[in-house]
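As you look at this complex, bear in mind that one protein chain is not there, while each of the others sits in place.
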Amino acid sequence: MNGVNVYGCMARFDSAESLRGAALQLRHAGYVRLEAYSPFAVEGLAEALGPTRSRLPLLVLLGGLFGGIGTLALQYYSAVIDYPIDVGGRPAASWPAFIPAALEMTILCAVLAGVVGMLLGNGLPQLYHPVFNVARFAQASRDGFFLVIRADDPHYNDARQALLDLAPLSVDEVPA
Amino acid sequence: MSANTPEANIAMQALRQRMAGAQGPRFWRALEELADDAHWRETLHVALPQLVALAPMDRRRFLKLLGASLALAGLAACSSPPQEQMVPWLRQPEGMAADSARFYASALACAGDVCGVLVETHMGRPTKIEGNPAHPASLGGSAPALQAAVLELWDPDRSQTPLHHGMPATWDDLFAELARLSRGDGRGLRVLSGAIVSPTLAAQRDALLQKFPAARWHQYEAAGQGQTLAGTASAFGTPLQPIYHFDQAQRILALDADFLGSMPGRLAYARAFARQRKPPQMNRLYAVEPTPSLTGAMADHCWPMSHDGVGAYARQLAGVLGVGGVGDANVDDPSLRAVADDLRAHKGRSLVLAGETQPRPVHALAHLLNQALGNIGHTVDYIAPMQAAAPDDSLASLCKAMDAGDVQTLLVLDANPAYDAPADLPFARALPKVPQRIHLGLYRDETARLCDWHLPMAHALESWSDLRAWDGTASIVQPLIEPLYAGRSAHQLLAAMLGQPMDIRALLQSRWHAGDDEGWSRSLREGVIADSATAPTNPSAVAASVPASTTSPSGELELLFRPDPTLWDGRYANNGWLQELPKPLSQLTWGNAALISPALAAERKLVNGDVVELRVGERHLRAPVWIMPGQAARSITVHLGHGRRHAGHVGDGVGFDANALRSHRAPWREGDLQLHATGERIELAATQHHHAMEGRAPVRAGTLAEYLHNARFLQPDEPATPPSLYPPKPPGEYAWGMAIDLNACIGCKGCTIACQAENNIPVVGEDQVRRGREMHWIRVDRYYEGSAQAPHTHHQPVPCMHCEHAPCEVVCPVGATVHDAEGLNLQVYNRCVGTRFCSNNCPYKVRRFNFLQYADVKTESLKAQRNPDVSVRNRGVMEKCTYCIQRIQTAHIAADRDGRAIADGEIVTACQAACPTQAITFGNIADPHSAVSKAKASPLDYTLLAELNTRPRTSYGAHLRNPNPALEDDA
Partner (left out) sequence: MSDALDRAPLLAPGQSLAGVTDHVSDIVLKRPTGRLWLAAFALSLALTGLLATGIVWLLMRGVGIWGLDMPVAWAFAIANYVWWIAIGMAGTFISAALYLTRQDWRSPLTRYAETMTVFAVSVSGLFPILHLGRPWFFYWLAPYPDRMNVWPQWRSSLLWDFFAIVAYLIVSLLYWYVSMIPDLATLRDRAATRGRQVFYGLLALGWRGEARHWKRFETLSLLLAALAVPLVFSVHSMVALDFSEGLLPGWHSSIFPPFFVAGALFSGFAMAMVLGLPLRHWFQLGDFITPRHIDNLAKMMLAAGLFVDYSYLMETFTAFYGMDRYDVAMTMQRFSGAYAWVFWTTIGCNVVAIQALWWQRVRANRAALFGISVLVLIGMWFERFMLIVSSLYHDFLPSSWGMFYPTFWDIAFLAGSIGLFFLLFLLFVRVLPIVSMSDMRKLVHRLQEPRP
């Protein structure tokens, strides 16, 4: 088999547990280009595929800080520096009154940062992906648990056998 | 679009010729003809090539551009003043730079009451009317009707061309007819006019009667001075006009006499009266009246009693004071004795006066009492009346003659008897029997529609005339603008009939200042003809016997007629400002009601708005009732001037026509009234629905005695203004503030309408007022204290408070209402998005919102009336009192130009200027010596809702009464 127009090799498992188990075994067997697909978030599956670390929380924090401090700065600039004007005898820099808008903007910007971060991190939107070429894969969003060894894995040559050893429901080759 | 090219000038020349003589609507019609005239468009395109670019152009667009270019080309438009003849007022009022507005002195008359005015004009357009400080009947103050005259001038409903049998005609056609008439001795010629207060008109009348010996001249006023003159006649044998001197009077007894509300000279009287009520000196006013009046509301003691009760009271008083052998000296009515003692104790400094609505005997008694108290020559003078119509020249005799077919030609000069004649005079029925009927008037009113000739009358601001005020002072009436329409004055019409020259100005000058141009222009400048006041001719009373006044059986209901406080006899019915101005005491707008006493309401189970049938003999009408605290128990009051059938778009069918119940023998009172509830109810448009103060004391009131005991008796113990978290403002050069003296305010609402005129405040109409959407920037609240039978009344003008910690500003999300450096609470119309939070958050509810498009931006003539210094607000924006910021800015400009500070009193707000009693003071509170600072320093000064810490710039002087210690009834 040539790896040129092949994305990888896909096996389907019957449950989240067996998928996670299979992933761990392949890791121990030295496979590094692994992908696992499940109809819901399976605890520990991502970790089983390899080391993960998420920068999402930091991103959200930065977004929030930007929103909050930015709004306060804007308010101070507009009300004190750019166009100070007497409103009801209140001081130009009415800090307590500046807080509410800043609070709302903090949350809004944090959320926006989070959502954008998640999508970019996951490389979404990505309407085409080779795994969709496998008919069975449609079950991944229902009750199918799939494990893929990508063709660029150093040990890819015996990937098919390794998958079959894990007693999957089925094994397919994923055309690129 | 510049029109200065030679072609343009040629075109304009041509246009001027084509447009010559075209005025008012004809002017515009001529323009439209042009719009269709291809050749003309050629010429104009040469003149104004910019227009070609826009071709093909629809008529509308063309007319618009044409109009603009004409204006630029300086074509004499329909509103240019006859500059060469007018003489501007000598002293421009403070704060008014000559270039922003020009002022001209003139005079206006209403039903024989004459007042000198200053007319403010912008680019030749009369926009505002102020009182003339130099005129004795005004002293600077002005009444609602005077303010509203400018709206009348621009009223689009005014009749615009002569009509013959309803078809447009020309004056020449009419003059042709009159020429035929002028052969012969005038048999069958009758003239009907209102009260004649113009000496020149009187002279023309005499000339006419001389030229046509067989002709007759009748005068009729629905609400005139007949009883007053008849009263003096029966007291002194000859009709005289009483002139009261309230500045001399320490004790005043008003017998149903509303000298603050409806008496000729009331503005001057109000000023003098208020002057005498500045603590620690205060006069004392007793009032007995069947229906509440402004005078009764100001009285220290007001006793409601029936129409006849007033007469009986006067009689008893005369008895106690031993006058003229009427009544018996031993009356055991403690309050009456107390009054008698009080008057007796102030001989020569007291005053008794009877109202026009009281019958002759009461007037006679009043005069006799004044004589007995030695008041004549001190607190009251008598002068020869300006106009005395012989009784046989009344409307009644005219109707008889018309009925008998003795009248060939009837000329009605600015009168409307078809509407305002009493029901028992069949004027409207008899009029068709007159072959030739000619009517001259401002409107095509009820009478005009019954005449075969209707002639548009030139407005008082469009024509030359002269007028005598109640004290005889004469003024020249000068035109501020050429007639908007094809109107002519009564003078011109009579001149035509007499074959006199049409130049009324020359006529006037020859009468008053023959050959004395200097004196003539001085009179025009001053608005007063020097030393023209009539000298008093105080008689000694001759009337030994006072005719017995009738007393009706108690328990029967009586019906009282009164001229409407704002519409008078109906002549102002088409004036939106006056229709929407809340009636001084009832706070009703847009219509009249039958005022009934709380007692009667309880007895008949009536509530406000219940429609009742009023029946007098076989005459009857349906009217909604309004419960009036202080109304005499069995007296019902209806106001004249409503229910007009042909007043115009504004006034038609508003309210009910009380003339239907009126008779000419007893014009002011009908006995034996039947009142039946109909079960119907209508919602009357009142602007104030709650009349008690609920212990919140928006008006702080006390008595003079308390004040003398402790001047600060109305000040709270804790400091008035609570502490604040916010840093104090650095004091600037100017800090504008206002002080309103509730002790001086008589509740006439002159301020409200002056503000409306000055600030382009729209009229919203009856339905919107019912919904509580009236737009007045300064309202006059009215509160009652004490019993509903005889309450104490408090008036309180409420403009914007211009709070230093303005709650409205904090809640505006777009900063449309903010503070300026001089402490004004500004409203930025074009920034306002209309959240209305500012109004919710205003504890004084002085903000007004354009819920719909209230300002009329379509009607051309109304645009011309507006004050160009004040922007017109459109729908969706909030507005409110600005302290007349345009006047403040004008003063700033003037001061900056001269490199000086604004002087105290240089800025006069519109409400302040109009106030007849000078209750309003405005100025710079940063200057401790300014009048307003002094007013605010008074121990009686307080701010509304001080506990809210809004720190208002507008403050009030508490309302004091000066009750008679001997009277514990309500002292």
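Should a chain be cited, it is by its letter among A and B, assigned in written order, with residues numbered from 1 in that chain.
Note that in this section contacts are C-beta pairs under 8 Å (C-beta built on N, C-alpha and C of every residue); 3 or more make two chains touch, one makes a residue touch a chain.
Keep in mind that this is a model prediction, so the values were computed, not measured.
J.: In the complete assembly, which of B:A692, B:A821, B:V857 or B:A966 touches the absent chain?
T.: B:A692
J.: For the full complex, which residue in B:W154, B:F273, B:Y382 or B:Y783 touches the chain that was left out?
T.: Of the listed residues, the one touching the omitted chain is B:Y783.
J.: Could I get the residues of chain B that touch the absent chain, sorted low to high?
T.: Output for chain B: 688-696, 698, 768, 771-773, 779, 781-783, 796, 798, 807, 809-815, 818, 831-837, 839-841, 843-845, 847-853, 875-878, 944-945, 948.
J.: Considering the entire assembly, which residues of chain A contact the chain that has been omitted?
T.: 16, 23, 35-42, 45-46, 48-49, 52, 54, 56-57, 60, 64, 74-75, 78-79, 82-83, 87-88, 90, 94, 97-98, 100-101, 103-105, 107-108, 110-112, 114-115, 117-119, 121-122, 124-129, 131-132, 137-143
Quick note on the criterion: only the chains that are shown with their structure count from here on.
J.: Starting from the mean Cα coordinates of chain A and chain B, work out the distance between those two points in Å.
T.: Once rounded, the distance between the two centres reads 80 Å.
J.: Given the complex with chain B, which residues does chain A contribute to the contact?
T.: Its residues touching chain B are 85-91.
J.: Which residues of chain B touch chain A in their complex?
T.: Chain B residues touching chain A: 724, 726-727, 729, 803-810, 812, 815, 818-821, 951.
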